[in-house]
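Everything on this sheet refers to the single structure shown next.
Incomplete set of chains, arranged as in the complex.
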Amino acid sequence: MPIDLKMNPLKGVIPPMATLLSDANTLDLQGTTKLIDHLMHGGVHGLFVLGTTGECTNIAYPMRKELIEFACRQVAGRIPVLVGITDTSPAESLSLARVAADAGADAVVAAPPYYFGLGERELISYFGRLADQLPLPLYLYNMPSHTKTSLTGAAVLELSSHPNILGLKDSSGNAVYFNGMLYAFKDRPDFTLLVGPEEMMASAVLMGGHGGVSGGANMFPRLYVDLYTAATQGNLQEVARLQQMVMEIAAEIYALGSYGSSFLKGLKASMAVLGLGNGRLSPPLEAFDAQNMKQIENRLKGLKAYQTYA
Amino acid sequence: MPIDLKMNPLKGVIPPMATLLSDANTLDLQGTTKLIDHLMHGGVHGLFVLGTTGECTNIAYPMRKELIEFACRQVAGRIPVLVGITDTSPAESLSLARVAADAGADAVVAAPPYYFGLGERELISYFGRLADQLPLPLYLYNMPSHTKTSLTGAAVLELSSHPNILGLKDSSGNAVYFNGMLYAFKDRPDFTLLVGPEEMMASAVLMGGHGGVSGGANMFPRLYVDLYTAATQGNLQEVARLQQMVMEIAAEIYALGSYGSSFLKGLKASMAVLGLGNGRLSPPLEAFDAQNMKQIENRLKGLKAYQTYA
């Protein structure tokens, strides 16, 4: 039976799990097992499978289904599992959601369709209908850099009255937007507001947000959990100390080269150094070459986070 | 055996066939048969299945495969069939291409991946690798309004040396870009340059382009074929006369309401009036309501194109 996220609203650090691959068309299940253990051991509060960090849209559908089932089996109900079902075709989203429900996932996450752009009213209608049909609760996902379409505050507000829509993950990076959501939902503690970019997780939580979907937690889950905890406790000194580590990771690991996918390349390269996977990305994305891998390794080993949490 | 598009470069009007649906999850095969007959009878020079006008990315994969097979069977080698395989996952693109090859299609068409944006070098590498693996020749597809990513002229030039890449369909609407391509390929008559928006098909052909992928040809194929022919013959008076009809269609049928999908809504509503399908769009897009349908009917019947070509 899924965890009741309506009664127990989602909070904390919910890593967007990296999708580990043996080769372009094969999941690295051994690596995934190790990664899930690593995350659980780090104290994360949930797991988000097939988010953007999980390279969702790149993965062929049969592999997505395999991963959903595998992850749910590994987690085995210990923490909530959220499954990304973002798609351009509602039928495919529903199909993924059914796999998730059958596998024992606890909720699904969907960003706006990203080929044809929908207007605000069309988005509201789209998500409303999707939520009607889904076998699991839905978290909305605002990701304008990838979907072209923004989920306006007004759209989120209107959709929040749907009994099957439980929250929002905002990856816009826009603090005005996120703080606007915090204000709009100030009397709805049950509506979960999570922030995507880890660089703003602490400030989002300090201002009342419920947590973050921090990609870096794939490397150092405990760091992000500690930062989240410090923020919920209002321990500003500790927040400042840990935020330095988080920002150092972003500066050193996510910004090598000037690729749109520098974040993913750096994250997976670092994870490989940490014994988590082989650094491979799913096509059409490409991993760093050996020279960049070496650079990441050197940078990683110089990080305060590495020295503290590896 | 597929038509050899390398020896006989593609030219003319290649309609992006509308995907007709009985309901959200069922193809209207009877309607599709009628539509293909209608297009063939109108003298079109090829058929493009699962383009943007075909609502490609909205259609669940099993239906895409069914449509590819059905269309190829109906066309039966009389004109080239091109199949859209644009996807975020190369594995899914390849899977569609294999279905297309098995069904007897003649080529495939792919726009850049549209969730993660690729840089110029990454795009070149992506398309090069895709072309290596495809069982059919490839036409590149520039569609920045939907994919976020532009296929730069430099990228097209570099990719044009690949033996399996035969041309470009440009739907940017940007005449500077398209004329730049015409100039760059002035000594490569074998590299097909097609233009997407029908409003600029005639001028593109007058300047040396090889044809157009005109959505309106779903309604009035003969009109676009006549316009193409007039342009290839340099008959400017005839071009001017027919261009008026094409522009009247755009003004009256494609611009009702201010939806991102007004074009598709209006096209399918008009097709329904013409006895081609029921006006339905694939989710998440929605058809016009009854009132708008009526408006389109009235506008359609007032068109010069309707009076001449219906």
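The chains carry the letters A and B, assigned in the order they are written, with residues numbered from 1 in each.
Everything that follows uses one rule, which is that a residue touches a chain if its C-beta (ideal position, glycine included) is under 8 Å from a C-beta of that chain, and two chains touch if they have at least 3 such contacts.
Quantities reported herein were computed from a predicted structural model and do not represent experimental measurements.
This homomeric assembly is drawn with 2 chains in place; in total, the structure file defines 4 copies of the chain.
Rule of thumb we're sticking to: only the chains that are shown with their structure count from here on.
Inter-chain centre distance (subunit A to subunit B, centres taken as mean C-alpha positions): 36 Å. Within the complex, the subunit B residues that touch subunit A are 24-25, 55-61, 88-92, 95, 113-119, 122, 125-126, 129, 146-148, 259-261, 282-286.
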